[in-house]
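Below you'll find the structure I mean.
Complex shown without one protein chain; remaining protein chains in place.
By letter and in written order, the chains are A, B, C, D, E, F and G; residue numbering begins at 1 in each of them.
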Amino acid sequence: MKKEIIISGFGGQGVLSMGKILAYSGLMEDKEVTWMPSYGPEQRGGTANCTVIVSDERISSPILSRYDIAIVLNQPSLDRFMPLIKPGGILIYDSYGILNKPSRSDIHIYQIDAMDKAAELKNAKVFNMIVLGGLLKVCPVVSTDGLKKALYKTLPERHHEMIPLNMKAVQVGMDLIEEA
Amino acid sequence: MKKEIIISGFGGQGVLSMGKILAYSGLMEDKEVTWMPSYGPEQRGGTANCTVIVSDERISSPILSRYDIAIVLNQPSLDRFMPLIKPGGILIYDSYGILNKPSRSDIHIYQIDAMDKAAELKNAKVFNMIVLGGLLKVCPVVSTDGLKKALYKTLPERHHEMIPLNMKAVQVGMDLIEEA
Amino acid sequence: MNNEVTLLKGNEAIAYAAIRCGADAFFGYPITPQSEIIETLSLLKPWETTGMVVVQAESEVASINMVYGGAGAGKRVFTTSSSPGVALMQEGISFMAGSEIPGVIVNVQRGGPGLGTIQPSQSDYFQATRGGGNGDYNVIVLAPNSVQEMADFMDLAFTLAFRYRNPAMILSDGVIGQMMEKVVLPEQKPRRTEEQIRKECPWATIGRTKDRQPNILTSLELKPEIMEARNIHLQEKYATIREKEVRYETINCEDADYLIVAFGSAARISEKSMEIARGKGEKVGLFRPITLWPFPERQLAEIAKGKKGILVAEINAGQMVEDVRLAINGAVPVEHFGRLGGIVPDPQEIVEALETKMMRK
Amino acid sequence: MNNEVTLLKGNEAIAYAAIRCGADAFFGYPITPQSEIIETLSLLKPWETTGMVVVQAESEVASINMVYGGAGAGKRVFTTSSSPGVALMQEGISFMAGSEIPGVIVNVQRGGPGLGTIQPSQSDYFQATRGGGNGDYNVIVLAPNSVQEMADFMDLAFTLAFRYRNPAMILSDGVIGQMMEKVVLPEQKPRRTEEQIRKECPWATIGRTKDRQPNILTSLELKPEIMEARNIHLQEKYATIREKEVRYETINCEDADYLIVAFGSAARISEKSMEIARGKGEKVGLFRPITLWPFPERQLAEIAKGKKGILVAEINAGQMVEDVRLAINGAVPVEHFGRLGGIVPDPQEIVEALETKMMRK
Amino acid sequence: MTENDIISPENLVYKKPELMNDTPMHYCPGCSHGVVHKLIAEIIEEMGMEEKTVGVSPVGCAVFAYRYLDIDWQEAAHGRAPALATAIKRLWPDRLVFTYQGDGDLACIGTAETIHALNRGEHIAIIFINNAIYGMTGGQMAPTTLIGQKTSTCPYGRDPELHGYPLNITEIASTLRGTCYVSRQSVDTVGSILKAKKAIRKAFEASMKGLGSSLVEIVSTCNSGWKLSPAEANEWMREKMFKEYVKGDLKDTTNLK
Amino acid sequence: MTENDIISPENLVYKKPELMNDTPMHYCPGCSHGVVHKLIAEIIEEMGMEEKTVGVSPVGCAVFAYRYLDIDWQEAAHGRAPALATAIKRLWPDRLVFTYQGDGDLACIGTAETIHALNRGEHIAIIFINNAIYGMTGGQMAPTTLIGQKTSTCPYGRDPELHGYPLNITEIASTLRGTCYVSRQSVDTVGSILKAKKAIRKAFEASMKGLGSSLVEIVSTCNSGWKLSPAEANEWMREKMFKEYVKGDLKDTTNLK
Amino acid sequence: MSTNRGAIVVDKDRCKGCALCVLACSKGVISLAVRKVNVHGYPYVEPMNPDNCIGCASCAIVCPDGCIEVYRKIIDKEDEQ
Partner (left out) sequence: MSTNRGAIVVDKDRCKGCALCVLACSKGVISLAVRKVNVHGYPYVEPMNPDNCIGCASCAIVCPDGCIEVYRKIIDKEDEQ
């Protein structure tokens, strides 16, 4: 199995760390992974993205022009990456930042209103995990177990108490996502 | 006609300017000339030399390994350049700085005691011109007229009054030089 | 600290691997896309563990001259920068070559010329392999194509640098520097003791003991005869390195009709292009020089025999293609494909280039 | 001041010719064997006659960036240095190429690497022609082989630099810089007026008048698409220069069995070698690239057809020989002869190299 | 009296200067760079030098200054702006030539160019944005970073034993015989902004009068690099930076008011 | 009592230090460099640091210092000696590391390296030979060349309008927080030589005690470059140079005697 | 008796919501727009209490992005009431 994923949104939305957690989860399950960010002076607004590949075999190019899955969190990201999803692929979007709804018939399109949900939960920090939960629901690139391991591995010890909350958010995301 | 000449001695002895005057004289007579110095931190002692080529035709290489004429003003210069004189060529030396007299039978060897002469004349500055006079005597690479023109051209106007004295020194050199 | 499997950026891997391979010092100046190297080092503060020194220098000019000083004192010392910063180091690198100083330079390339772009590029191939500084000299150039190689080449670069008393460079780029991949970090090696350094580096300037002549590191010599001898010594050393240290990788070259020659990130991308082409039934192989200098010229010439064509895929306007042409010497058609300005080609483009430039024309 | 026939050092000729061709400024830092250039300028004090500015900069890094500033403001500005000094300029030259700044750099080469020697050398050929700085760029490189050409190429370098908005370099060496020869100095040209500059250099940053957009000189662009377009523009410009500005000289090539290819002082020496060889009955010709970049590759390939062999004579360890090999592409055997470390070969050595490497083997 | 009655051209009392175009600036919200840009534009307009000014932008966050002020610009290599400016001014003496540089650019890699241009007394003005950090590259230590201040390359705080001391380059500038005006200002309040404007204006005028070289340091915030909100950043600057970098004129031999 | 009675080992009161070998020095007759070389050799011997010293020679007339003192040496690129020394000392903290640099090397092309090494307080000593000219390359203007002084690149005398002002880098060094000892001396008389020796010794000791960085300027002659006899050069130095470069300690926080 | 009445116009697409103007206004005229972002994704400010504005221009002077235009009219107190 090999999944080629792009995650894209505003610089501040945490798209890069979302990708990192995903990649780390793959690593925890002994898969091959690559994570490739857009980089530069992103702190100043603008759109950031990262490509994550999770595969059972050696990964050749970390640079892609077509994706199995795109997670888009604002309009420019949608405009840019929707056309690059392979037929039969998956598009996940958060409607919060989207003005014109996606419109391809040869792919699976899912909506996840994670921004609103995170605001509702009064915890902006779990936004990431909600989105990831949604992804794992519609395409179990990695297991939730791998994800949990990744959190234990990457978070500094003093934040480990937050992990149950995060895993709960994953569950929320799984419940929240819906075919658009 | 083409003459390939090396002039070599202590840094302070004015070998470079001797060569320059010679080259300039050639220029005054519409010949092709090149002057190529050794260079570097010469003010601190050590041996300096320059190659002068005077020719009726275009000069290809300014760098030579064999010379028609060598003027050597100290022992290291003699040791280095005597072997490089073409058979039938000319060696001119000032005995002042020479410990072991030159010893090739296939070239013409001339001695000119210009150092002593200049000291005798109480004018160290004409040393150059005495040596050049000697050279022109044994091999008229340029005419004394060309030499005079060169002096007029190269010396700043305020020094022009010195030119007759210099030309006299040339004559002295012509008289002084003798087959060794 | 044993071998550790983790997920790191190429830049971070450089920092971790440097500490673990017993590096003694880092001197460098921040520049995108490689500032994570000095940042990671600053965070790990190896001066409290292995004793490694980390200094943010006042410029790349200072950095490379600190490397000169430190490596000249027998230590494993390196600097890292990106393209314009490395341009500033050219005098220093030339000095290191002349004085035979075994320092290591990492260039995480970005697009040029000038300030250019912070996006990835491979357009410093000439600067690295032809010696951007003055004089006849060569730098050993290693081109990693994965985060793992970023880590592995750190120790290798030091080893080669000290083996030949010559600067060595890791020529990476923004793709390899910024991407994360699985990496197995080497075990922590101890830094060498003074005794070991004295033994391994009898030339090092660490205080002249009575039993030897002063050690003098200089690239200067005003006597042409001696200077020529020193230059000939360098050239002979380079010939030895050419003989012994060529590294490259081949994938599917045996039965191939066409070869892609690519290094670093372009090789990763080309590997996928090769897969795509093979999927279409075209027999394409990949030749990846790992040492860019010494370039695997004999090896490539050998493998290229009888092929129908060679496509050199680079993220530049055509640089390594010269070395390929020099190696092939007219025996096989050689074409170039490249993208510029920070654009990283995708695998499909290279397939198309193969088709239009080599197969169909 | 009319055309004047005089005897000058190559370095002095540069200074005289610069003033006479209407140069607006010199910025430079002393270094042997070319300090006579700034010294002659200081003595001639052109700021009192033509108004030319002469500034001794604090370093070569500053010099080249002053050239950037001055030439970017539409003026004829140049700097001069020797090998290690030019190594320090590589970042600046790369910036100039990226921003399309028409400055002129004179390199009176000495031996390297590093501090090397002050004696003549041609070992900065790669640095000059491959772009020692970062990125894909080219500098127009003129190689004078006489004092006359030192003088003549000053104006030519400015002309080409401004014609193409590209840095141009005069790649000379200690032989040509230090030797004196007859030289015909050009007539004094007036420096261009503001009006002329506005016309010739609409891009120059001299104050934005209402009738145009701001002029911005920068090598930076973060958007890859735009940056690639700019790079492609540069590559197209380079292609035009390759097409139109190749310069070379041939002597006795028509009937020759063997060619010597040499530039600059090595070409002068080789000319004599050719004479000697012809004296011995060997049909030898001389091909002298005058522009090292663009290298006369098509022209050489054409002339080389059917020859028995080509000897590339350089005062280095083998640099231009790569361009010759690339041009010839295996059609004729190519060998290299070189001396290193500040030793200038004499004509006889090259004849011997011809005999042993080409004729007898 | 409605808003609309007031909002009418004849009642306009402030808007951004003409010379500042409408291109959105890439600076982070609240970054000091923007304020200084405005001041420079205002001064050039007030001096009537719109057609006779050449700016030199640095490598640093202000690298793109050229996008925002509609004058001619050259973008310098990192640290070399004073070298460019030297040449431009020597060749076009009647132009107003200024550089705009950050602390990394001016006080670190460009130390030699800064000191020598100032010492030669080039008739240029140097505007120096000291935010005690490398903003552009993501917040690394600058020569002006304070002792104890945390940056990405001194994440445990600047330690003089490891990293040396804050460099007061403006003080050095004031000791150089080539400088005629050296001043340190800030742009955190209306009052300080007006003072900073006066200082920059004096520097520009001194350069046009050929009195020597000038340096105006603006003690600035980099809220992104400092990881503070814009308001907190101003507070922190006033509390910490002003102690190390004391505001006021350090040298004035211009006799200009 | 014949000379031979006196010339006998037990009566020896002065000879050149052991560490200075017999290689003839390439310096011009009367050049100050030689005296300073002797002092450094003497001090290293007196400190017993023969086996623990690394010198860094510059590009300048002293480039060949490594030929004359039998210690380990590195030859730096022009101006970069402080960078080399920084690395050597950081990596071998128990070694005595010093640089030896001319005014072109230290105060011109190497300005940034000098200031930043000093400001970081590297535990090194910088010996600075200020002869107001570029000796090595044949007598060009240096940053320290005096107003009116003639050199090959200011043959009509240094003119501040064209060439800027003499740069007093030692004064700058004394303002940097990283320096613990900054002194200016000369070596033209027995008395001044002994003082210079004390200063260099203090700088070396301060570096070994880790007190910070030190700079000792030796106002020197370059009779070749100045086109004077050695004796005249000393006179000229005393008359002209000492006015611009006033001798004495500029800073001393070492508490060493 | 006369007084100053002011008004400001914020270029909301240029505003980055840094809130420095909010702090600079002693009259409490300006506030961040609630939960709104502009085309560039930035929050932005609006004159929430426009009537308090005296047209002193403090807000505009401190605005790093030059987003605020300030207008001022001197009016008779009586007129107003």
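Remarks
The rule we apply is simple: contacts are C-beta pairs under 8 Å (C-beta built on N, C-alpha and C of every residue); 3 or more make two chains touch, one makes a residue touch a chain.
Every value quoted in this text rests on a predicted model; they were computed, and no experiment measured them.
Although one chain is not displayed, its contacts with chain F can still be listed: residues 1, 3, 5-8, 11-17, 20, 22, 24-25, 27-35, 38, 187-190, 193-194, 229-231, 234.
The rule is simple: only the chains that are shown with their structure count from here on.
Annotation of chain B and chain G: not jointly contacted by any chain, touch as defined at the top. Set against the Cα centre of chain D, the chain with the most distant centre is G. Rounded to whole angstrom, the centroid-to-centroid distance between chain A and chain G, based on C-alpha atoms, equals 40 Å. Look at where the CA atoms of chain A average out and do the same for chain C: the two points lie 34 Å apart. The geometric centre of chain F is 63 Å away from that of chain G, both derived from CA atoms.
Listed for chain A are residues 40, each touching two or more other chains. For chain E, the set of residues that touch two or more other chains comprises 27-28, 63, 75, 77, 108-109, 111-112, 116, 138, 143, 163.
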